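Missing here: one protein chain of the complex. Every other protein chain is in place.
Take a look at subunit A:
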């Protein structure tokens, strides 16, 4: 009985999510207002995240390179192994999946708390009373804004990870820069970049839509807004991890 009730609850939540997405993904009432909000969301969700993405990617790139050099490289391994593995890890998993997990925390909580606060202060009701499709007006620009910006963040992240790896060579003198360059260029497959971008766009949709759902559905006060924010981050992260398995299998 408990499992049945739990299943019913999850199905009801999923149904509500689909209905909300149905209302959100529609032709906007006013294109001028939509583009204004779309640009604002690209700035708020994407451009404002560039700093944290670059910072984390730089250090992770450097750390991966150090770990590979210290723990993997041996006389039995080719000289380029550190550069090669750093590139593959950054490109295939870190810049798309792990970076999106980090952004689920930053962007997801931002979206959920913004919409949740709008809900409890009746700003969403005010939009509805005016005859505005509030879901479409508030959520669609966030969805498209984040999906548009995420590929750029992934490319910046990969590039910064490589810069981080080079810093260990030039600043830390852990390995010769030529070996690193050799490894980074070795057996390069351009599809991996596209794979990373495609995956990140799916993850961006998950982050924006799930967080919007939790924020939009808030009932109560500030405690519920905080809870919705946490639920949004947890749910987005779990869904990113699940879909990563399927997308990696599908795109590889």
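Throughout what follows, contacts are C-beta pairs under 8 Å (C-beta built on N, C-alpha and C of every residue); 3 or more make two chains touch, one makes a residue touch a chain; residues count from 1.
Keep in mind that, in the parts below, contacts and distances are computed from a predicted model.
**Q** Refer to UniProt and select, among "Glutamyl-tRNA(Gln) amidotransferase subunit A", "ABC transporter domain-containing protein", "Sarcosine oxidase subunit gamma" or "phosphoenolpyruvate--glycerone phosphotransferase", the name of the complex member that is left out.
**A** For the chain missing from the view, the UniProt record says "ABC transporter domain-containing protein".
**Q** Using the touch definition from the top, which of A:25, A:132 or A:182 touches the missing chain?
**A** Residue touching the chain left out of view: A:132.
**Q** Using the definition of touch stated at the top, determine which of A:16, A:43 or A:122 touches the missing chain.
**A** Of the listed residues, the one touching the omitted chain is A:122.
**Q** Contacts of subunit A with the missing chain: which residues?
**A** Touching the missing chain: residues 29-30, 32-33, 121-123, 125-126, 128-133.
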